[in-house]
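One structure is given below, represented as structure tokens, and several questions about it will come after.
Omission of a single protein chain aside, the complex is shown with its protein chains in their original locations.
By written order: A, B and C. Residues from 1 in each chain.
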Amino acid sequence: MLMYMLKRIASALLTLLAMSALIFVMVRLVGDPAHLLMPPEATDADRALFRQQLGLSDPMPIQYARFLAGLVKGDFGNSFHFGVPALSIVLVRLGPSLTLTLAAMAAALLVGVPLGIASAVWKGRLVEHVMKCFSVAGQAAPPFFFALLMIRFFSVKLGWLPTSGYGGWRHLLLPVLALGWYSAAGLARLTQANLLKVLGSEYILVARLKGVPERHVVLGHALKNALLPIVTFAASQFGILIGGAVSIEAVFAWPGFGSMMVESINQLDFTVVQAAVIVSTLLFILINLAVDVLYAWLDPRIRYGH
Amino acid sequence: MRNLASFRFATLALTSALLLATGLARATPQTPAVDRDTLVVGVEKEFQNLDGLVTISGDSLRYGWQIYDTLYGFDLNGNLVPRLATQVKISSDAKTYTYTLRQGVKFQNGAAFTSKDVKASLDHILDPTAKSTRRPFFAPIVDTVETPDPYTVIFKLKSPDGAFPNKIAGYLYIIPADYLASLPNADAFAQAPISLGPYRVKKYTPGGNELVLERFDGFWGPKPKIKTLIFKAITEPSSRVNAILRGEVDVSAVLPSSAYEQLKKEPGLDVIAVPVAAPLYIRIYTNDPASPLSKREVRQALSYALDTQAIIKGVLHGVGEPLGTFISKYYPYGGDPALRPYPYDPKKARQLLASAGYPNGFETTLNVQGDLPKELSEAVVAYWAQVGVKVKLNLLSYSAFQRLNNTHASGPLALSQFTNALYDPIHPVGGAFAKGGSWSDYENPEVEALLTQLSSATGAHARGPLFQKIGQILHDDAAGIFLSENFYIYAKKKDVLWDAQKGSGFFNFRTVSWR
Amino acid sequence: MSTSQAVLRVDNLVAEIATPRGLLRVVDGVSFSVDAGRTLGIVGESGSGKSMTCLSLLNLLPAHARIAAGAVWFGGEDLTKKSPRAMRQLRGRRIGMIVQDPMNSLNPLYRIGTQIGEVFKYHHRVFSSRERWRRALAVMERVRIPAAASRIGNYPHQFSGGMRQRIAAAINIACQPELLIADEPTTALDVTIRLQILQLLRDIQSERNTALMLITHDLPLVARFCDEVAVMYAGRIVEQGPVEQVFGAPAHPYTRGLVDAMPRISRRSSRLVTIPGQPPAAGEYDIGCRFAPRCVHATDLCRSRYPELTAFADGTRQVACWYPRQESV
Partner (left out) sequence: MATDLTSPLSATAETNVAITLTPPVARRSRPYVRHWRLMLAATVLVLIVLSAIFAPWLAPVDPDAMDLAAALQAPSHLHWFGTDPLGRDVLSRTLFGARMSLFIAFCAVFLAGVAGAAIGILSAYFGGWIDGMVMRAADIQYALPPVILAMVLIGIIGPNTSNVIIVITLTNWARFARVLRAEALSLSQRDFVLLARLAGASPWRIALRHLLPGVRDTFLVLLTLDIGLIIILESALSFLGLGVQPPTPSWGSMISDGRAYLENAWWISVMPGLMLMLTVLAANQLGDAFRELRYSAREVE
């Protein structure tokens, strides 16, 4: 088990290194910040000086080496734009993003999984009907489209909820609904498919032969086995939600990760982009390791191996 | 038919939600978003670096007027008025400017205001490590800055510059010398800016989307009536509209013209369309002889081919005014309201194209500054297509466009607007239509001659007529395609007593109050 | 069939399954009984309805199937009339069933101690998990699982096929059922383990006088292990009776074919005797005897009317054939 985890951590570090190199090169290909952050009247000498101050004038490998050295110490350099450490900007935005993503993920799990279970157990009945509509509707239009409809409906017309802004649970409700619905749709369908597969297996028949009540057969024996792929799917959704909810963050004026990354890419604020990407990759790796641990805890075959 | 039923169920749910949404109507809450001592403003851009001397004018200057103060400032209509300086003496050769400073003025950190602060502020701009975007405006022309006594400052210029007083008023924010010296590096100032404006920074975390300013009671001028100003960055236009509709903000800035009609119908709101003297225009790269755009007839044809009236009414929903030339009539001087835009005459446009040697038109590319209404560029492309000019459209984000525009790479046609920062037309004309201008690919000897005269002309009476002549030349030569005057739409609650700064995109909340 | 101590008596059981092509009778009027302490073998090719019959007894038919007619008498009650709740309390307590595939018959995520103990929780209201653990250990030792004490905490994937079948047996005898059904219990096992499992079943039977039903397609196994046998073909029983008589002198041509097909070392014939053709799929039964198309002695009568199961020879045997013949092998 320990060996298994060590191997996973090693490969994760490799991923992190590869990601750092990738984003380091790609963001520098997008453009030259000197032309954006310096006024057009600036002379080439001014721009050269500007690049020199930001350490952009050195050859790439040296810049990358310095970047890696800083990475290890957690120093991502200062933002070209704000002049403050890039990491501080990323961390300011991490809180709201995590709140939104965790809430959306929780909502997706709380709605998607039970709906999936119900539509597997009562296949062909109304509940499967509702699930199909819910999941098709959820994945049939971009989240920002539903978000704007919901804002018009619940906030502007009925006045129950704030239209935007980062704050208490009332601010969280609509963004989570818009974001969560999309993931819940996927989860519901996946849960139903997996649960149906598991319910068809031999040990479920044996459980019934043992006289185990149907409720326990489904929630005890079957669900635990069906959970494994769902956990993986949820983890992959988590990664996408963290950085991908750009349109939702824009519509709800939510100071999240996605909009910050879009902003810093637009502003060619290399250090902030690099810090954001590394932090989101770290988060992604942590989530995957957590999923591996959960897998091992859930499935003894991994824990003790064959 | 289980599947069809599930589809019916989905469309039914969606349409009923929609119908219900349009049916109900709720009045906008009148009460202040927070309290009667606070004003909440929804703005359309994320906050950048708060060092008013460093970041580009489009951003920090908009909050700057609350935090910073200058020797001279602009009143609501853009005329120069004394602020930290009581008077200025300009030498006959317009090369020496002597400012007499106001006495007993305190900085937000309590330090006294003297001439050494003015010198330190200019040095901060000239200091390369500060990476100030104002440097090019002062470095080439300022020779020396002398402070004979604590309340007198003398600027000696290398060459005459008639617009220098405007630059001092528009760009030279005064910051405390001792505080600046105490900071570890030039960047540090941005975290905690100190100046002499009516408000100081109370809460701002770089990267966050909220900026809170609180009243500075030691302010030298008239005390503002509101204690706390909260700026909230809401980048999505429809969310900014919804925010004011629900009363979550007291003032919502730079709203989309698509919401103009809807907002006007709201009983609890005042909707103001503020002219910002930043003309909506298409810059033409005329200096490439091989390109059809180098010919005047072609440029005039492109102007005739556009029905700017219909565009203003249809695309901008009436929020715009005809623009005869590049100099907006909302400049205090230099604008010429009598100058009419080219009339819509597609037949004449086709004749001009044929006479210029392009009977069946030509192909070209139009780069567009992303935050302008998308339909504007699509309308222009559609009109030009009717006269045979096929245009490839490139919608670029604000910064992607700036990168191209700043490096003379946004050609052959670039649709954008030119922000006014100095209330003197030299900034737009010099920048976009003068030889060697940073965003200029146009050269006209007549314009150059007028510009040299302008450099030594000071004051509205001397500079106004010269700029009007330039305006006429630019119109006749169709140096650019002038679409419309640019208006920022603000919506505010009826009880907010505030009249916006005319002719500029800056926020001026110094005189705002609740009824 | 002596009915005095019949633990289970199935009377003309019919089970149908709904398919796009309408209702198919997979079990078409099956009658048999099992006495306490006796072992009934049910033999037939795959698709003859053997497994469906077992599932019908326990009311565990798949979603689209249901019992159309007939009665299943067990302990004085007709199981087909009992409510699902009542049937649930019966399963695992009074009727046990061992399934074919040991590799998947145990939940991979739970320890075997838990899976065995689970039966006590629902049937004997044993709510303390330690007590259930203790009882599970006792049953494991009963089915002779080596080092049971140390292995009770292991997971199914840590056991061999044979061991898992022993665990399955343990689960089924935990509550001392009166009837134990074994659906192809040894098919998936290799031979050496197979005999151990059968021996285990026999010990269980002799110790508690359990009625045992063994479903298989392995004739030699039935011949050696069962007391009575019922031969199923296309959803019906075509011959039934004591093993010695049915295998010794098969009356029904199909049984005859099966017995002939059993290779003998003594007979050393190079060619294997086969029965031509293949059993009809459910739903394609024609009116007459379903074995007629493959029967060498088939006559028009066979093809037109279905022969009911009727007593034969000394009455202990029944056969469903118009021309039953008594010939020793």
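FYI, a residue touches a chain if its C-beta (ideal position, glycine included) is under 8 Å from a C-beta of that chain, and two chains touch if they have at least 3 such contacts.
It should be emphasised that the depicted structure is a prediction, and the values quoted were computed from it without experimental measurement.
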Given A:Val27, A:Leu71, A:Ala103 or A:Ala253, the one touching the chain that is not displayed: A:Val27
Contact with the hidden chain (one of A:Pro39, A:Gly83, A:Gly165 or A:Gly186): A:Gly186
Per the touch definition above, residue among A:Leu71, A:Ile117 or A:Ile265 touching the missing chain: A:Ile265
In chain B, positions touching the absent partner: 2-4, 7, 10-11, 14, 18, 22, 237-238, 256, 258-259, 261-262, 307, 310-311, 313-315, 370, 374-375, 377-379, 381-383, 385, 393-397, 400
Interface with the undisplayed chain - residues on chain A: 11-12, 14-15, 18-19, 22-23, 26-27, 29-31, 135-137, 139-142, 144-145, 148-149, 152, 186, 189-190, 193-194, 196-197, 200, 229, 232-233, 236, 239-240, 242-244, 246-247, 250, 258, 261-262, 265-266, 277, 280-281, 284-285, 288
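Criterion: only the chains that are shown with their structure count from here on.
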Topology of the chain contact graph, where touching chains are joined (line, ring, star, complete, other): line
Nearest-to-centre chain - CA centroid comparison: A
More contacts between chains, A-C or A-B: A-B
Chain centre separation (chain B, chain C; CA means) in Å: 88
Distance from the mean Cα position of chain B to that of chain A, given in whole angstrom: 37
Distance between the centres, which are taken as Cα means, of chain C and chain A, whole angstrom: 53
Residue ranges of chain A touching chain B (in the complex, touch as defined): 31-32, 35-43, 46, 49-50, 53, 78-79, 81-84, 88-90, 92-93, 124, 129-130, 132-133, 136-137, 140, 148-149, 151-153, 155-159, 162-166, 250-253, 255, 259-260, 263, 266-268, 272
Complex interface listing, chain B residues touching chain A: 2, 5-7, 9-10, 13-14, 17-18, 20-21, 24-26, 46, 48-49, 51, 55-56, 128-129, 131, 133-137, 186-188, 190-191, 205-210, 232-236, 238-239, 242-243, 245-246, 248, 397-400, 402-403, 405-407, 431, 438-439
Partner chain A, residues of chain C touching it in the complex: 58, 60, 63, 88-93, 96-97, 99, 101, 104-110, 118-119, 122-123, 155, 157-158, 168, 171-172
